[in-house]
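Every protein chain except one is present and positioned as in the full complex.
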Amino acid sequence: MATAAVETGERETYLNREYGIKSWLLTVDHKRIALLYLMSITLFFFIGGFFALLIRLELLTPAGDLVQADTYNKLFTMHGQVMVFFFLIPAVPAVLGNFLIPIMIGAKDLAFPRINLLSWYLYIIGGVLMLYTILNGGVDTGWTFYTPLSTEFLNTHVITAGLAIFVAGFSSILTGLNFVVTTHRMRAPGMTWSRLPLFVWAHYATSIIQLLGTPVLAITLVLVVCERLFHLGIFNPTLGGDPLLFQHLFWFYSHPAVYIMILPGMGIVSEIVCCFSRKRIFGYQAMALAVLGIAVVGFLVWAHHMFVAGISLYAAMIFSLLSYFVAVPSAIKVFNWTSTMYKGSITYQTPMLYAFGFIGLFTMGGLTGLFLASLGVDVHVTDTYFVVAHFHYIMVGGMVMAYLGGMHFWWPKISGKMYPEGWGRLAALLVFVGFNLTFFPQFILGYLGMPRRYWDYSHSPEFQILNVLSTAGATVLAVGYLLPMIYFLWSMRYGKPAPANPWNAAGLEWMIPSPPPTFNFDLEPVVTWEAYNYDQIKEEVPVAQ
Amino acid sequence: MFQTMPLWPVRASTTANSVDALYIFLVVVSALMSAAIFTMVVYFAIRYRRQQGRRAEQIEGSHALEITWSVIPFCVFMVFFGWGANIYFKERKPPQDSAEVYTVAKQWMWKFEHMEGQREINELHVPLGRDVKMIMTSQDVIHSFYVPAFRIKQDVLPGRYTVAWFRPTKPGTYHLFCAEYCGTSHSGMVGSVVVMEPKDYEAWMGGGGSQPLAVTGQQLFTQLGCVTCHRQDAQGRGPNLVGIYNKPVLLEDGRTVIADENYIRESILQPAAKIVNGYKPIMPTFQGQISDEQLNALVAYVKSLSQSSGQTGGKSMAAATAQPQM
Amino acid sequence: MPNSPVAMANHEAHDNPALLHHFATEQQQKDAASLGMWVFLATEIMFFGGMFCAYLVYRYWYFGDFGAGSQSLSVILGGTNTAVLICSSLTVALAVRAAQLGQQKVIVTCLILTMILGCVFLGIKGVEYHDKFVEHHVPGASFHFPGHIPAHPDVPINQQHAQIFFSLYFIMTGLHALHMIVGVGLFAYITYYALHKRYGPHYYTPVEIAGLYWHFVDIIWIYLFPLLYLIDRHK
Partner (left out) sequence: MSEHISSLKLYIGIWIALLAGTLLTVIAAGIDLGPFNAVVALTIATIKATLVVLFFMHVKYAHEKFTKVVIVSALFWLAILLALSMADYTTRLWT
């Protein structure tokens, strides 16, 4: 096989094996598909981020003076839809999971490479539908699509937005399907379940949610579209339907969807904390069980989004109680990461800084979640900025921090180049500071009673100072997010070549060259060691330049 | 330009006191928990930073420790749950003698109607120290009745009643927000709740020359011909409505339901849905034929039929102001 | 690689065209495909599950109107369709068996029979839809469903509640029919390869996993039939 790389005399990698647009768009190599995903989710991240900045700018002053009310409603709707369905949910699984899972378990590829490519195309079809929606005037249902507002009262592009999410949902399902089968069927000899990196465990748990939750969202969106087209009445109270049924079905997916976002992040943090503490994870078994526990119990709590929606008093109590059950495995994870650092040999490279940030922000996000699970307090703070702050602590403070940490940790493996460490640390710091400045004031705003999705708060000017702080933080955050993109791109051309194992980390992915060859392993590896065998790795993390 | 920046919302209802107490408890416990975690992370990060000649000590984990830090937080969580559930339970159960305000929400305004017949838009006047029960419905989409100073919030749904209640403890004017996104002018669907000293309230109330809601309902009851079947004796073709409010009703299919506002409402709009035992489903439907305001008046009238027998019907604010304060 | 020596197991390079490059053995490939289909069917259960949830709620609320709606459906046609699907499940199972035994002609015959039965099902379904359309039982502006609910001859049917029943009927059976169409398409594809004697005792994974899908669609119908056609029939 004469490949492009061989002709130029370089070592053949997945990047230089073939060139040309076709070799990318028709690839079935999980690593190339991961990069396709990386490019597309980055695009959507910046689209969603742009909407967020406009929202924050509008809220700088109490009056609605930057955009019109309808425009504002579209901005927060599309910010939510783009970020949730086109960034947060696919980001870690489809980019890092796709790239790393086969390598981590010693496989040449995912079980179904063509389905993997199909799932990217579905994502793109969904994404194009979403872009079509945005460019044609947008949609203003709120990302939650609450009926009967979305079905009977709005005349924006609800149907295309619904279809976009429907199609993207199937992309997510196929990714999950591939991961589950791959984890079961493609492990190398010796790679037992108890030797799997926690990153793989986390994706396995995530896949369960994707597989069993997403279809319910899909059918719910089908019903919303049918309602809009034919006015059947299933969610319309004036035709005998129950709008709360929509909320039940929607949150049955959309609450566990939060765990789709955060569990892979937890997997990343486990890898990073172990590597930069030079230690085996504290309580491997509990960590693996905890992600599974979160995935299962996470399905039992959805109606805590509906405590004031008009559900039965008794159902509310059950869901409140169950919500606390899901907090226990989350608490275990935080304590175990902390304990992993105990008596370690810790260095503060960029990925570790993100991991520190994740632990802190996830702790705060999780603890404020307990406020929301508590019925009496939830009545006051639900649908206010308290909720907005809480879920941004989990999704941005948790998931995005972990995603960036992971991107820095594995960037040398993915690209074969080192990023500039100093800039990396600066960006991590900016993200952390900017994030807290943006979202901490929103907790206070929420308890003060500022409802979410308000375009104009001129009736309550007392909310302004906190909003100004939040907007100031958002600009810092924006710089923090732009920096990595710039220096990652820079490093692709100017970065130092990365060695196979720049961090002296444990795990199969570090035993193959950077960037990996097309089929990952020339020979099928046989695993004879436990995960995070840092006791067998004599070298420390090389000192940063 | 900047007004003062409050860090704590006004506390103006009995519920606000209990919610704040729990909230402060939660803040303190969470602060302690996160302080413990942050201290450990920072301490370990510094204490066990990489040093020449020292290597990481491998520790497998400890089930004892893991169980400890699962069980202890879980017990704390159960306190959160129990305390919060207790508050919620009270929030969802309006006291028997509450004054009642019928509320119709629509894009994008709040319409209130007092038992005395006063109507208000986006402004609600209530007397200090009186339990007030909001009986709410929506004409279009889902809204949410939210008064931060009272720490109460309840979604307002089309097609049914939802209920919220509060007892104001501090005179003043407080924000009323719609907290559920309801379309273009969601952020314009705001108003205020004015809590007045009982004397001022009576003066305000005396200003209007409207007729009580139940009387309006009674007139409708006659006009619409309800009275021909729902007679106040056992001879009517429809059930006698005297004294039924909040009482169990035996249905023809053997089920028993409580005749609350939602049941009365449903029985007017869809009479065939829950037929009282021993009666024929002959009543015509009033769905789409009466407005939400008329429906409220009818419900208020039917409930007023239960007052004489010592039941709680639609109590008015005026009746309230005469009562002893808190 | 200084950290820990990676032992490598050397597998002989294979040149079996049916075995994809990233699998070590045929068994691994077959197991992956079959597990993949099972996992997909699990998601399908939840896909229909959302509909079943809506069905359950409204059946609980509007039982009488659901009974009336149900009685307007033809048990004869629905029952016949159930039998047709069960027969098609048998022919699929026999196609898999024939592949396991290497009986090329039987594979093709069974697959064609399956497709014919699938089309018969869809045809009968079409007749039912047509009847409903003629009777104005299709939800929408011209929806009209007069009559009384079965248990209470003097209670008129609530049009809105009946419309919800028929909405659920059409969406559930419509989604099911869509799955049938996909299934027939899959079998057409497989039959093409069966005609080229692609399948035999050593390789019949496509027949098997398409069969799993078809059986699943059959099972959905096994539940849809009593849930939609047989509510309150005795009244």
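Going by the order they are written in, the chains are A, B and C; count residues from 1 in each one.
One rule holds in what follows: a residue touches a chain if its C-beta (ideal position, glycine included) is under 8 Å from a C-beta of that chain, and two chains touch if they have at least 3 such contacts.
Here the structure is a predicted model, which means the values were calculated and not measured.
Trainee: Which is it among A:Leu15, A:Leu212 or A:Ala500 that touches the chain not included here?
Mentor: Going through A:Leu15, A:Leu212 or A:Ala500 one by one, A:Leu212 is the residue touching the chain not shown.
Trainee: Could you list which residues of chain A touch the chain missing from the display?
Mentor: Residue positions of chain A that touch the missing chain: 184, 208, 212, 216, 244-245, 248, 252, 299-300, 302-303, 311-315, 318-319.
Trainee: Considering the whole complex rather than only what is displayed, give the residues of chain C touching the chain that is not shown.
Mentor: For chain C, the residues touching the absent chain are 26-27, 30-31, 34-35, 38-39, 41-43, 45-46, 49-50, 52-53, 56-57, 60-61, 75, 79, 82-83, 86-87, 89-90, 92-94, 97, 100-101, 202, 211-212, 215-216, 218-219, 222-223, 225-227, 230, 232-235.
Keep in mind that, in the parts below, only the chains that are shown with their structure count from here on.
Trainee: In whole angstrom, how far does the Cα centroid of chain A sit from the Cα centroid of chain C?
Mentor: 34
Trainee: Where the CA atoms of chain B average out and where those of chain C average out, how many Å apart are those spots?
Mentor: Inter-chain centre distance comes to 46 Å.
Trainee: Could you tell me the distance, in whole angstrom, between the mean C-alpha positions of chain A and chain B?
Mentor: 36
Trainee: Among the residues of chain C, which are close enough to touch at least two other chains?
Mentor: In chain C, residues 158 touch at least two other chains, as defined above.
Trainee: Across the complex, what residues on chain C touch chain A?
Mentor: 1-4, 6-11, 20-22, 24, 28, 31-32, 35-36, 39-40, 42-44, 46-51, 53-54, 57-58, 61-62, 139-140, 158, 160-161, 163-164, 167-168, 171, 175
Trainee: Under the definition above, what is the set of chain A residues touching chain B in their complex?
Mentor: Spelled out, the residues of chain A in touch with chain B are 64, 69-70, 73, 140, 142, 144, 146, 148-149, 152-154, 237-238, 243-244, 277-286, 307-310, 313, 316-317, 320-321, 324, 327-328, 331-332, 334-336, 338-339, 341-348, 356, 359-360, 363-364, 367-368, 370-371, 373-380, 382-384, 444, 447-449, 451-457, 459-462, 464-466, 534-535, 540-541.
Trainee: In the complex, go through chain B and note every residue touching chain C.
Mentor: Chain B residues touching chain C: 253, 270, 272-273, 275, 280-282.
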